[in-house]
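The complex appears here without one of its protein chains, the remainder shown in place.
After this line comes subunit A, so read on.
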Amino acid sequence: MARPFRPFAVTRAGPNDHLGVLLSTHATSVILAATEGHEGEGGFHTPSISDFFPSAILFEGTIFQIDRLWIIRIIATLVLLSIFVIAARRAKVVPGRFQTAIEFLLSFVRVQIGEEIMGKERSRRFVPMLTTIFLSILAFNLTGVIPGLNLAGTSRIGLPLVLALWVFVTYWAVGIRKHGLGGYLRSNLFPPGVPWPIYAILTPIELLQLLIIRPGSLMVRLVANMVAGHIILVLCFAATQFFVVDSAGTGLMFFGLLTLPAGIFMTLFEVLVAFLQAYIFALLAAAYINMSLEEEH
(Lines give C-alpha, C1' and ligand atoms only; values in the text may rest on other atoms or scores of the structure.)
Protein backbone atom coordinates (compact mmCIF):
# COMPACT_ATOMS: atom_id res chain seq x y z
CA MET A 1 0.00 0.00 0.00
CA ALA A 2 1.29 3.40 -0.93
CA ARG A 3 2.20 5.83 1.79
CA PRO A 4 -0.15 8.79 2.22
CA PHE A 5 2.40 11.52 1.55
CA ARG A 6 3.50 9.92 -1.67
CA PRO A 7 2.34 12.90 -3.78
CA PHE A 8 5.29 14.81 -2.46
CA ALA A 9 7.55 12.86 -4.70
CA VAL A 10 5.90 15.04 -7.29
CA THR A 11 6.72 18.34 -5.62
CA ARG A 12 10.29 17.32 -5.14
CA ALA A 13 10.55 16.54 -8.81
CA GLY A 14 10.51 20.28 -9.53
CA PRO A 15 8.52 22.41 -11.93
CA ASN A 16 10.04 20.97 -15.12
CA ASP A 17 8.58 17.57 -14.51
CA HIS A 18 5.08 18.79 -14.00
CA LEU A 19 4.03 18.56 -17.56
CA GLY A 20 4.98 14.91 -17.49
CA VAL A 21 3.10 14.37 -14.24
CA LEU A 22 0.19 16.24 -15.65
CA LEU A 23 0.09 14.27 -18.84
CA SER A 24 -0.27 11.01 -17.01
CA THR A 25 -3.67 11.28 -15.41
CA HIS A 26 -3.42 7.61 -14.80
CA ALA A 27 -0.58 8.10 -12.31
CA THR A 28 -2.59 10.85 -10.64
CA SER A 29 -5.62 8.68 -10.18
CA VAL A 30 -3.46 5.91 -8.81
CA ILE A 31 -2.03 8.29 -6.24
CA LEU A 32 -5.49 9.57 -5.47
CA ALA A 33 -6.89 6.07 -5.11
CA ALA A 34 -4.01 5.12 -2.85
CA THR A 35 -4.52 8.17 -0.68
CA GLU A 36 -8.25 7.68 -0.50
CA GLY A 37 -7.87 4.03 0.27
CA HIS A 38 -5.41 4.62 3.08
CA GLU A 39 -7.03 7.56 4.80
CA GLY A 40 -10.62 6.55 4.36
CA GLU A 41 -11.87 10.03 5.24
CA GLY A 42 -10.01 11.31 2.14
CA GLY A 43 -9.61 15.11 2.35
CA PHE A 44 -6.72 15.17 -0.06
CA HIS A 45 -7.55 16.89 -3.30
CA THR A 46 -5.13 15.90 -5.98
CA PRO A 47 -4.65 18.48 -8.69
CA SER A 48 -5.51 17.12 -12.09
CA ILE A 49 -6.22 18.04 -15.66
CA SER A 50 -9.91 18.31 -14.89
CA ASP A 51 -9.14 21.47 -12.87
CA PHE A 52 -8.65 23.22 -16.17
CA PHE A 53 -11.91 21.94 -17.66
CA PRO A 54 -14.54 22.79 -15.09
CA SER A 55 -18.09 21.81 -15.96
CA ALA A 56 -20.07 24.27 -17.99
CA ILE A 57 -22.39 26.66 -16.21
CA LEU A 58 -24.19 28.18 -19.20
CA PHE A 59 -24.81 27.17 -22.81
CA GLU A 60 -23.21 23.76 -22.37
CA GLY A 61 -22.05 22.17 -25.58
CA THR A 62 -22.42 25.31 -27.67
CA ILE A 63 -19.70 27.66 -28.81
CA PHE A 64 -20.90 30.15 -26.17
CA GLN A 65 -20.26 27.71 -23.32
CA ILE A 66 -19.37 29.48 -20.08
CA ASP A 67 -17.58 27.72 -17.25
CA ARG A 68 -15.68 28.67 -14.11
CA LEU A 69 -12.51 29.50 -16.04
CA TRP A 70 -14.54 31.82 -18.22
CA ILE A 71 -16.00 33.61 -15.27
CA ILE A 72 -12.45 34.07 -14.02
CA ARG A 73 -11.38 35.43 -17.39
CA ILE A 74 -14.34 37.79 -17.53
CA ILE A 75 -13.61 39.08 -14.02
CA ALA A 76 -9.95 39.58 -14.92
CA THR A 77 -10.95 41.43 -18.08
CA LEU A 78 -13.35 43.70 -16.23
CA VAL A 79 -10.82 44.46 -13.50
CA LEU A 80 -8.05 45.14 -16.01
CA LEU A 81 -10.22 47.41 -18.13
CA SER A 82 -11.68 49.20 -15.11
CA ILE A 83 -8.24 49.96 -13.71
CA PHE A 84 -6.89 51.30 -16.98
CA VAL A 85 -10.02 53.13 -18.06
CA ILE A 86 -10.21 54.86 -14.69
CA ALA A 87 -6.51 55.68 -14.93
CA ALA A 88 -6.97 57.09 -18.43
CA ARG A 89 -10.04 59.09 -17.44
CA ARG A 90 -8.34 60.58 -14.44
CA ALA A 91 -4.98 61.01 -16.12
CA LYS A 92 -3.50 64.33 -15.15
CA VAL A 93 -0.37 66.11 -16.18
CA VAL A 94 0.83 65.96 -12.60
CA PRO A 95 0.37 62.30 -11.70
CA GLY A 96 -0.70 60.86 -8.37
CA ARG A 97 0.47 57.53 -6.97
CA PHE A 98 -2.09 55.47 -8.84
CA GLN A 99 -1.33 57.13 -12.14
CA THR A 100 2.42 56.81 -11.55
CA ALA A 101 2.03 53.05 -11.03
CA ILE A 102 -0.08 52.73 -14.20
CA GLU A 103 2.40 54.83 -16.14
CA PHE A 104 5.21 52.64 -14.83
CA LEU A 105 3.55 49.56 -16.34
CA LEU A 106 2.85 51.30 -19.63
CA SER A 107 6.32 52.77 -19.92
CA PHE A 108 7.81 49.39 -19.01
CA VAL A 109 6.14 47.89 -22.09
CA ARG A 110 7.00 50.88 -24.24
CA VAL A 111 10.64 51.17 -23.24
CA GLN A 112 11.78 47.77 -21.95
CA ILE A 113 9.97 45.72 -24.58
CA GLY A 114 9.15 47.95 -27.55
CA GLU A 115 12.08 50.35 -27.74
CA GLU A 116 14.59 47.85 -26.42
CA ILE A 117 13.82 45.30 -29.14
CA MET A 118 12.62 47.35 -32.09
CA GLY A 119 14.12 50.78 -31.59
CA LYS A 120 12.22 53.95 -30.87
CA GLU A 121 10.93 54.70 -34.35
CA ARG A 122 9.86 51.22 -35.35
CA SER A 123 8.28 50.30 -32.04
CA ARG A 124 5.80 53.16 -32.05
CA ARG A 125 3.36 51.32 -34.33
CA PHE A 126 3.42 48.19 -32.20
CA VAL A 127 3.37 49.58 -28.68
CA PRO A 128 -0.44 49.36 -28.39
CA MET A 129 -0.34 45.72 -29.47
CA LEU A 130 2.51 44.87 -27.10
CA THR A 131 0.74 46.70 -24.29
CA THR A 132 -2.47 44.79 -24.86
CA ILE A 133 -0.63 41.49 -24.97
CA PHE A 134 1.50 42.16 -21.92
CA LEU A 135 -1.27 43.51 -19.70
CA SER A 136 -3.91 40.95 -20.64
CA ILE A 137 -1.49 38.06 -20.10
CA LEU A 138 -0.40 39.61 -16.82
CA ALA A 139 -4.00 40.02 -15.65
CA PHE A 140 -4.99 36.48 -16.68
CA ASN A 141 -1.83 35.01 -15.14
CA LEU A 142 -2.38 36.74 -11.83
CA THR A 143 -5.83 35.20 -11.38
CA GLY A 144 -3.92 32.00 -10.64
CA VAL A 145 -2.77 33.35 -7.26
CA ILE A 146 -5.83 35.40 -6.33
CA PRO A 147 -7.77 33.62 -3.57
CA GLY A 148 -11.21 32.61 -4.76
CA LEU A 149 -10.21 32.58 -8.40
CA ASN A 150 -7.14 30.33 -8.05
CA LEU A 151 -6.97 29.51 -11.72
CA ALA A 152 -4.93 31.42 -14.27
CA GLY A 153 -6.99 32.66 -17.22
CA THR A 154 -4.10 31.72 -19.47
CA SER A 155 -3.96 28.12 -18.23
CA ARG A 156 -6.27 26.92 -20.99
CA ILE A 157 -5.03 27.12 -24.55
CA GLY A 158 -7.73 29.33 -26.10
CA LEU A 159 -6.49 32.69 -24.87
CA PRO A 160 -2.78 32.11 -25.49
CA LEU A 161 -3.70 30.69 -28.89
CA VAL A 162 -5.62 33.81 -29.88
CA LEU A 163 -2.73 36.01 -28.74
CA ALA A 164 -0.16 33.84 -30.53
CA LEU A 165 -2.31 33.96 -33.65
CA TRP A 166 -2.42 37.74 -33.46
CA VAL A 167 1.39 37.85 -33.25
CA PHE A 168 1.62 35.30 -36.08
CA VAL A 169 -0.64 37.28 -38.39
CA THR A 170 1.12 40.52 -37.49
CA TYR A 171 4.64 39.33 -38.26
CA TRP A 172 3.55 37.78 -41.53
CA ALA A 173 1.60 40.88 -42.51
CA VAL A 174 4.35 43.41 -41.74
CA GLY A 175 6.94 41.17 -43.39
CA ILE A 176 4.93 40.79 -46.60
CA ARG A 177 4.02 44.48 -46.65
CA LYS A 178 7.66 45.44 -46.33
CA HIS A 179 9.40 42.92 -48.59
CA GLY A 180 6.56 41.43 -50.62
CA LEU A 181 5.61 37.77 -50.19
CA GLY A 182 8.54 36.54 -52.32
CA GLY A 183 11.07 38.79 -50.67
CA TYR A 184 9.82 37.89 -47.21
CA LEU A 185 9.99 34.16 -47.86
CA ARG A 186 13.34 34.42 -49.60
CA SER A 187 14.98 36.35 -46.80
CA ASN A 188 13.56 34.01 -44.17
CA LEU A 189 13.76 30.63 -45.89
CA PHE A 190 16.99 31.14 -47.80
CA PRO A 191 19.24 33.14 -45.51
CA PRO A 192 22.26 34.34 -47.51
CA GLY A 193 25.79 33.24 -46.72
CA VAL A 194 24.84 29.57 -46.48
CA PRO A 195 26.17 26.98 -48.96
CA TRP A 196 23.23 25.91 -51.11
CA PRO A 197 23.08 22.19 -50.16
CA ILE A 198 22.41 23.27 -46.58
CA TYR A 199 19.15 24.80 -47.74
CA ALA A 200 17.77 21.29 -48.07
CA ILE A 201 17.83 21.09 -44.28
CA LEU A 202 17.59 24.74 -43.36
CA THR A 203 14.62 25.76 -45.45
CA PRO A 204 12.11 23.24 -44.04
CA ILE A 205 13.26 24.11 -40.53
CA GLU A 206 12.88 27.81 -41.18
CA LEU A 207 9.45 27.26 -42.71
CA LEU A 208 8.40 25.23 -39.71
CA GLN A 209 9.76 27.99 -37.52
CA LEU A 210 7.75 30.66 -39.33
CA LEU A 211 4.53 28.69 -39.47
CA ILE A 212 4.37 26.63 -36.31
CA ILE A 213 7.28 26.83 -33.92
CA ARG A 214 7.14 30.56 -33.17
CA PRO A 215 3.40 30.85 -32.41
CA GLY A 216 3.31 27.33 -30.97
CA SER A 217 6.16 27.96 -28.57
CA LEU A 218 4.57 31.23 -27.50
CA MET A 219 1.32 29.62 -26.43
CA VAL A 220 2.65 26.30 -25.14
CA ARG A 221 5.24 28.03 -22.98
CA LEU A 222 2.57 30.20 -21.42
CA VAL A 223 -0.02 27.45 -20.90
CA ALA A 224 2.52 24.96 -19.56
CA ASN A 225 3.87 27.46 -17.07
CA MET A 226 0.42 28.35 -15.81
CA VAL A 227 -0.72 24.73 -15.63
CA ALA A 228 2.42 23.71 -13.76
CA GLY A 229 2.03 26.68 -11.41
CA HIS A 230 -1.56 25.73 -10.64
CA ILE A 231 -0.66 22.11 -10.01
CA ILE A 232 2.14 23.05 -7.63
CA LEU A 233 -0.03 25.49 -5.71
CA VAL A 234 -2.92 23.06 -5.40
CA LEU A 235 -0.52 20.37 -4.29
CA CYS A 236 1.00 22.58 -1.60
CA PHE A 237 -2.32 23.82 -0.25
CA ALA A 238 -4.12 20.49 -0.53
CA ALA A 239 -1.25 18.79 1.25
CA THR A 240 -1.29 21.44 3.97
CA GLN A 241 -5.00 20.90 4.43
CA PHE A 242 -4.48 17.16 4.53
CA PHE A 243 -1.61 17.23 7.02
CA VAL A 244 -2.77 19.99 9.33
CA VAL A 245 -6.54 19.48 9.38
CA ASP A 246 -7.28 15.93 8.28
CA SER A 247 -4.30 14.38 10.00
CA ALA A 248 -4.62 16.55 13.10
CA GLY A 249 -3.14 14.85 16.15
CA THR A 250 -0.93 12.46 14.26
CA GLY A 251 2.74 12.85 13.47
CA LEU A 252 1.86 13.75 9.93
CA MET A 253 0.88 17.22 11.14
CA PHE A 254 4.52 18.20 11.13
CA PHE A 255 4.68 17.83 7.42
CA GLY A 256 2.40 20.86 7.37
CA LEU A 257 5.36 22.87 8.60
CA LEU A 258 6.97 22.01 5.30
CA THR A 259 4.04 22.33 2.94
CA LEU A 260 2.57 25.60 4.22
CA PRO A 261 5.79 27.64 3.74
CA ALA A 262 6.20 25.86 0.43
CA GLY A 263 2.71 27.07 -0.55
CA ILE A 264 3.54 30.63 0.47
CA PHE A 265 6.82 30.53 -1.38
CA MET A 266 5.21 29.05 -4.48
CA THR A 267 2.49 31.72 -4.42
CA LEU A 268 5.15 34.42 -4.50
CA PHE A 269 7.00 32.47 -7.13
CA GLU A 270 3.85 32.31 -9.23
CA VAL A 271 3.50 36.10 -9.04
CA LEU A 272 7.02 36.33 -10.43
CA VAL A 273 6.18 33.75 -13.10
CA ALA A 274 3.04 35.70 -14.02
CA PHE A 275 5.13 38.80 -14.71
CA LEU A 276 7.91 36.85 -16.35
CA GLN A 277 5.63 34.97 -18.74
CA ALA A 278 3.79 38.13 -19.77
CA TYR A 279 7.17 39.79 -20.32
CA ILE A 280 8.55 36.88 -22.33
CA PHE A 281 5.44 36.63 -24.51
CA ALA A 282 5.46 40.35 -25.31
CA LEU A 283 9.24 40.38 -25.75
CA LEU A 284 9.19 37.49 -28.22
CA ALA A 285 6.23 39.02 -30.06
CA ALA A 286 8.29 42.20 -30.47
CA ALA A 287 11.31 40.17 -31.56
CA TYR A 288 9.34 38.18 -34.17
CA ILE A 289 7.77 41.33 -35.61
CA ASN A 290 11.16 43.00 -35.64
CA MET A 291 12.67 40.07 -37.55
CA SER A 292 10.04 40.54 -40.25
CA LEU A 293 10.96 44.20 -40.53
CA GLU A 294 14.71 43.71 -40.74
CA GLU A 295 16.35 44.70 -43.99
CA GLU A 296 17.29 41.75 -46.13
CA HIS A 297 20.43 40.22 -44.78
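Definition applied: a residue touches a chain if its C-beta (ideal position, glycine included) is under 8 Å from a C-beta of that chain, and two chains touch if they have at least 3 such contacts; residues count from 1.
Methods note: contacts and distances are computed from a predicted model.
Matching "ATP synthase subunit b", "ABC transporter permease subunit", "Dehydrogenase" or "Circadian clock protein KaiB" against the UniProt entry of the left-out chain gives the name "ATP synthase subunit b".
Screening A:81, A:194, A:245 or A:276 against the full complex identifies A:81 as the residue touching the chain left out. For the chain left out of this panel, the touching residue among A:127, A:149, A:266 or A:286 is A:127.
Seen across the whole complex, the unshown chain contacts subunit A at 19, 22-26, 28-29, 32-33, 36-37, 40-42, 48-50, 52-53, 59, 62-66, 70, 73-74, 77, 80-81, 84-85, 87-89, 91-94, 102-103, 106, 127-129, 131-132, 135-136, 156-159, 161-163, 166, 220, 223, 227.
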